[in-house]
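Complex shown without one protein chain; remaining protein chains in place.
The block that comes next holds chain A.
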């Protein structure tokens, strides 16, 4: 359908639209008009993504003279694929109605691991080794060598891509990763470098958060994005965590050992260069010219060939020192000795009996005193290392991750004095008998990493199904949104049924509170709840647990008591593990089991990979059970340090923040069941603590509205009864467009008929 929002003609690829989608678009358009940032919470299952894509592309089409670019950030690759799938649908629709003028270029961007088509490279185990394998074939020095000696292997895809130079372009269209690979294969061009090149020209770019937020990645990928861009962070309820993770580093024993090996290797390489230098000038000259360059104050050579680019400086662009490298690290061997001293110092610090928490300032001071490394030298560590590795022409970068970690740490510590702390723990709190010393540089200030994004781009949209309380995010991220709205869901029928279960059938309370957690009675009651539910609910059921260890424990105990066996009489059981491959296959099988009608249960972990981005819509999830309240591990030092920082800086109480964090996770988990208004699903919060107002009130409004008072304090048998009733009700046919007066599905004609005023009546 096609309709007007003020001066913009919006092309929407469906025949009908939800009223909340319409008002979402209206708000979004206002933000775009104001060229400001906005914060929008809209329930899952109301077609947020398509509303966003459709408005922004239509907006861009209507502003022909200065079209805006859309940078769409997803948390995961599979969400990226889903978004591109929806964009394809939209694009086809626009082409149909507008013809060639609607043509645009949209593409997804990912790492080499997901884009490479060279069979020898892509067969490598993980991302780092794929990156390194690629570099071994494409680094500039390798290609120089290959030009002289045809026996040196190169990558034909990259060579072809380089040869066609400026002709290597993607024709307009929407490209998922799969499409990019197919295109690359067909043309014989490297899809990874092609995509990276095309990102500058594309109308829509879809990639992961980190490509904008993490300076290490953003530095090489997102350098040249225009200001007239709209940046969208979808499913952004965790964005503060992504931001602080991007600037945090931890160092362990293994890291230090690896770093030592790396240093030795660099040492050897330098000696070889110098030694060879007597006979052959080039190698020694390389070091010499590097020195000269550093004297000139260029820490990094400008205009590196794309294939040489490594992860960029871990520090945000504005904070990078733009001055000459200090004299005492210009020479390669001096720099190596500095690294040696640094590693030695950290080793000593790690070797402690007690937990220590220090501020970066005092850490740098003591480093200066004991190892004679001042903060300026620290700041240059990363760039200096990068330069050295390039000079030494090292291509197996995956081997040098350890020393890179050390340098990242050094540069961050040297640059930031506020918002960070260093925590040294000799062992894990939960396993005090196993020594596992770790030094962590924790970032507490989420606004640091996202600040350049807010400054660089004209509009930043932060949106998710769960952003409650919505006023907290601007404080955490330190920005001023021009629009900040939370939408509810207008339901045609009551298709979601949240319940709070506090007791088992035996009336004993259930909870994952620390003192009740391993109580066999609670475990049994949880098991009984699931057993009752699997016999009542059709198709798929998803269960979320508070942590892996808790899940392992309770599943084992169900197995031992025979409960699991009884559950398996009704449905197949799949479980998330820490192995991603296995979990993916389990999910795939879970879907198959739901598709064929066998029915299945999926055990998963809140804050796990599955909870983060897998939808359990329609028959893939008719019921979600959240076992317990997914609090973070409250004794963790890093968390305590962050809470302290939040209290001091933003006056946010520890308890409030913990509850907020736990509840947004829980809401995120249960929100995955619903995808559209035709869909339906139940949500059970199985913990007595959910009855308390301070917990419950932090759930998003669209869930709270459906949570009846009668469902606040249920026992297992009552929940089963409600579930039966609900499922029977949902099985009846219903009128999709909504009952009289309250329309939940609008057609083109409806939109034409009413102005904005009427729409408000319909909605609220």
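Following the convention adopted for this analysis, contacts are C-beta pairs under 8 Å (C-beta built on N, C-alpha and C of every residue); 3 or more make two chains touch, one makes a residue touch a chain; residues count from 1.
In the analysis below, contacts and distances are computed from a predicted model.
Colleague: Which of the following names does UniProt give to the chain that is not shown: "LAMI_0D09494g1_1", "OLC1v1016655C1", "Proteasome subunit beta" or "UDP-N-acetylglucosamine transferase subunit ALG13"?
Modeller: "OLC1v1016655C1"
Colleague: Using the touch definition up top, pick the residue from A:44, A:484 or A:583 that touches the left-out chain.
Modeller: Spelled out, the listed residue whose C-beta touches the missing chain is A:583.
Colleague: Looking at A:573, A:699 or A:720, which residue reaches the missing chain?
Modeller: A:573
Colleague: Touch as defined at the start, partner being the missing chain; which of A:405, A:459, A:484 or A:716 qualifies?
Modeller: With A:405, A:459, A:484 or A:716 as choices, the missing chain is touched by A:405.
Colleague: In terms of residues, what is the contact footprint of the unshown chain on chain A?
Modeller: 14-18, 47, 50, 76-78, 81-82, 85-86, 88-89, 110-111, 113-114, 126-128, 130, 176-179, 182, 208, 210, 214, 216-217, 242, 244-246, 248-252, 255, 311, 401-402, 405, 408, 428, 430, 434, 436, 438, 440, 442, 547-549, 552, 555-556, 559-560, 564-565, 568-569, 572-589, 591-593, 596, 598, 600, 605, 607, 609-610, 613-615, 632-633, 636, 638-639, 675-678, 736, 745
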